[in-house]
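One chain of protein is taken out of this complex; the other chains stay put.
A, B and C label the chains in the order they appear, each numbered from 1.
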Amino acid sequence: MTTITDQKHIMLRVEKKQVDGPAFATLFFNYALPFKPGQFIMVWIPGIDEKPYTISYHSKNEFAITIEAKGIFSQKAITLEKGDLIGIRGPFGNGFDIKPEDAVAVVAGGCGMAPLATLVEQLPENTCFIHGARSREFILFPDRFDMDRLFCTDDGSFGRKGFVTELLENEIASGRHFDRVYTCGPEIMMYHVFNLCEKHHIPCQVSLERYMRCGFGVCGACVCGKQVVCKDGPVFDSSALRGIKDFNTKALLKSGKEVDLAQYFSWRCK
Amino acid sequence: MTTITDQKHIMLRVEKKQVDGPAFATLFFNYALPFKPGQFIMVWIPGIDEKPYTISYHSKNEFAITIEAKGIFSQKAITLEKGDLIGIRGPFGNGFDIKPEDAVAVVAGGCGMAPLATLVEQLPENTCFIHGARSREFILFPDRFDMDRLFCTDDGSFGRKGFVTELLENEIASGRHFDRVYTCGPEIMMYHVFNLCEKHHIPCQVSLERYMRCGFGVCGACVCGKQVVCKDGPVFDSSALRGIKDFNTKALLKSGKEVDLAQYFSWRCK
Amino acid sequence: MTIQFLGKTLKNPMVLASGVLGNSNDILKRVHESGCGLVTMKSIGPEPRDGHKNPTVIDLGHGMINAVGLPSPGYLNMENEWEDLEKREFPLIASIYGGSVKEYRMVAEFVSSKKPDFIEINISCPNSEKHGMIFGINPQSSHDVVSAVKKVINVPLIVKLTPQAPDIGDIARACEDAGADAICAINTVGPGMVIDIESKMPVLAFKKGGLSGPMIKPVAVRCVFDIYKAVKIPIIGLGGITTGEDAIEMIMAGASLVGMGSAVRYRGIDVFQTVADEIDTWLSDHHYTLEDIIGAAHKEDAS
Partner (left out) sequence: MTIQFLGKTLKNPMVLASGVLGNSNDILKRVHESGCGLVTMKSIGPEPRDGHKNPTVIDLGHGMINAVGLPSPGYLNMENEWEDLEKREFPLIASIYGGSVKEYRMVAEFVSSKKPDFIEINISCPNSEKHGMIFGINPQSSHDVVSAVKKVINVPLIVKLTPQAPDIGDIARACEDAGADAICAINTVGPGMVIDIESKMPVLAFKKGGLSGPMIKPVAVRCVFDIYKAVKIPIIGLGGITTGEDAIEMIMAGASLVGMGSAVRYRGIDVFQTVADEIDTWLSDHHYTLEDIIGAAHKEDAS
C-alpha cells in the first residue's frame, strides 16, 4: 500500500504577512512542506471554513500562500496577522510536469500567478512569461522575478491593453517555438489558451479549480467530467483536457448540482 | 512513541516436526522471526486455545517451538503435523542478558531446556552446562550441543541421580568461578538455584512462567508481585528476584485469584 | 469471476460505497470501467441541501472522519444526471435518504422510475441533524420505512444499516421481514470528534463526524457476522476494506459483495480491480470458489 504523506492535520502560526497591493496578501509560515509546484493545501481558519490554496513561495523551511480577497473566507484570510493560527492539510494534487530542457511559455491570469510563481522559479531564464490581470492592482508579484515578463491588463493600466492570449499568439506568430505552455487563471482564459495551443499543436498544462471538500479524492465534490480535480489534478495536460467535456462549461455546486460555469462562479460570490 | 514490532498476528504452517522422545515434540516454521534468547511467542491453535511458548531453535529464516505434552493445549500441539496451521504473536518479553566474555553456568530443568537452547548456542564452549529432569525420557535435546553437559535425573535413569542444584553446588565448591548463572525449569528448582547463587553472591537470571493473556503487559493476568512477567520478564535477574515476594510462593489463577504455587500448578493440570 | 446478485450479472463482487465519488454519471462510469462490479450513487435526498461547511473530511492516518452532511441537489433537480444515467451500460445502485417515511417513499418512487438496477435506502447516516439515523437503530422504525418504500418501487431494495444499532441483527431481521432484498452494512462508525488543541475547536465544522477506513474494519466485520446470523438475504459488506485479504475476511463473515469507500484514498480508483484480483488470486491459491467462503467463519470447526 502506498504511504500517504499528506494525511496529518497541522496547526501553524503566521510567521510574516506581506501585503501585495490592495487585492492580495501573502502569509508566510515556517514549516518544511514537501511540495511540487502546482500542488495545493487545504487551509483551515478555525471557526470560519476550509479552502484550497496553492503555494506561492517555497523554500526548505518556509512556504507561503497568497490570497485574493473575494468572499467571506478570503476576506478573513487577508486580515490574519503574524501569530495567528491556521490549520493545513496537504500538499494534495499532482503538480506541474517540469522538463528543465524544454522551451516553454507561462501564462498567468490574475491570482493564477500564485501557483505559477514557484514553477517559474524552476524554469530557465529564456522562458516566455506572460502575465495579465483586470488592472494594475491585480498584477500579483510585479517585481518578484529576474525573468522578463510580458504584461497586459484589461484596461491597459499596466503593460499592454488586452488579453494574455493575444500576447501568446504574437509570440507564436513571431516564430518562437514552445515545447509546452503552462497556464493558470480564470477558467475562460485557460480555455482560450488551451484552444490556441491546440491550434498550434503545443502541449498545454492547465490548473483547474472546483469546490473541494476532502482534497484527497474521496468525497467527489470536485469532479469535473470523469476527472477528480483534487487528485488527478489540479493540473491537467492537453490529452486529459480534450476528454473533459465540462472544461469551461460545467461545475458542481456544494449540493452536487451540476450547473453552468457562470452560475458556479456567481454562487461562489455569495 | 516506540515502534511496536511484535503486534502482527501471523498464521504459519508447520514446516517440519521432530519428535523428541515420548514427552516432547518440536515444530519448525519457515519464518524470519526477530528474536533474542529468552523471549517467547503466543501460539494459537485455532479452535483450541492460545499459550506462550519459548523459541527452541532459531536461525535467519526458521524457528521452532518445543512442547511438552501436559494439558489439553500441549497434547493437541504435539499432534500437529507438517502443513497444519497455527497463529503466532510476538516475540514478547525481555530475553536473557548475554555478555559473551563472562564465565557462566546454565542450569536447565525439564522443559526449561527449551528457552535455554538458543542461549547456550551463543555461549562459549567452556560454559558450565547442567541439565536435569525427572527421568531419561524427559531429558530434552540430549544430543543437540557440542558443549559438554552435566546430566542428572530424579531417578538416576540418565546421568547422576539427584538435583541440578547439587551439581551446581559441586561446581562452585570445586572453585569454579561464575560471573552469572542462567536457569529455567520448575519454579521450585529455579528458586533453589537462585538461593544457592545468592549464598555465593553470583548474579542469576531466571525465566518465570505465569498464566498469560495479552503477552504485552496490559491485561495483568501474569503479574507476579509488582512485576509484569510477560513484559518486565519473563527473565528476571537477582536484584529483581529479591523484590518479588511471590517468587516460588504465589501465582494468579485465570480468575485473578491469588493462590499458592502448588494450587496454581494443580489448577493448570485440569 | 462473474457474480449473480438479485438477478443481475456483475463482473466482480466489488461495490463502490455511496458518498464516495458517486456524484456524476461520468465518474460512476469511470469507477465501473476501472474495475468495479457495482457502483453506488451518492445518497439523494428529498430537497436541495448544501451539506455542512468545511472542514468536512479529515484523514486520521488509520482511517478518516467525515461530516459532509448529506449534500444533495434534491431528487427533482437532477434531470441531466438521470438522463445520462438512463443511457448507462453498467449496474447501478441509487442511494436515497429522507427525514420521514413519507420522504423516503416519495424519493424512492421517483428514483425507481429512473430505472437504477437497485435502490439502497440509507437509514444510517449519522451526520445530519434531521435525517436518517433514527430509522436504523429501532427495528420497528426500520420495518416501517422498508415496507413503505418496498411498495412503491420496481427494483430490488437494499437497506444500508448503521453500526450504532444496539443489535444490528434485529434491525436486519426487521428489514428482511419488511421485504428488503439485501442488506448493506456498515455506514460510518461513531460518531467521533477531533478537537484541535491549539484553537480549542472541533476540527470538523459540524463538530462530529462518522469514522471510516481501516480502523473500523473490526466493527464492520462483527456487524456483517451478526447480520448473516440473523437473515437469509444477501449482504453487501463494507467498512475499512482496502485489500483482498480484508475482502476475504468480510466474505467469511457473511458478505456476498464487498464495498469500499475510503480505500480510494489509500489505493486509488483502481482499488476495485486490484482487490478483485487479490481475491481471485487468494481463492485460486486456496482452491476455493467465492461461494465456498461466504459465511465460512460461522462454521464451528472451520479450520
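FYI, contacts are C-beta pairs under 8 Å (C-beta built on N, C-alpha and C of every residue); 3 or more make two chains touch, one makes a residue touch a chain.
Small disclaimer: the values here were computed from a predicted structure and weren't measured.
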**Residue numbers in subunit C that touch the chain omitted from display** = 60-63, 65, 137, 164, 166, 189-195, 197, 199-202, 207-208, 211, 214-215, 217-219, 221-222, 225, 245, 248-249, 252-253, 282, 293, 296-297, 299, 302-303
**Request:** May I ask you to list the residues on subunit B that touch the chain which is not drawn?
**Result:** 1-2, 4, 6-9, 11, 42, 44, 46-47, 49-51, 85, 87, 89, 212-221, 223, 225-226, 228, 246, 252-258
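The rule is short, and it goes like this: only the chains that are shown with their structure count from here on.
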**Complete:** Taking the mean of all protein C-alpha atoms as the centre, the chain whose own C-alpha mean lies closest is C
**Request:** Can you check how far apart subunit A and subunit C are, centre to centre, with Cα atoms defining each centre and the answer in Å?
**Result:** 35
**Message:** Could you pull out the residues of subunit B that touch at least 2 other chains?
**Reply:** none
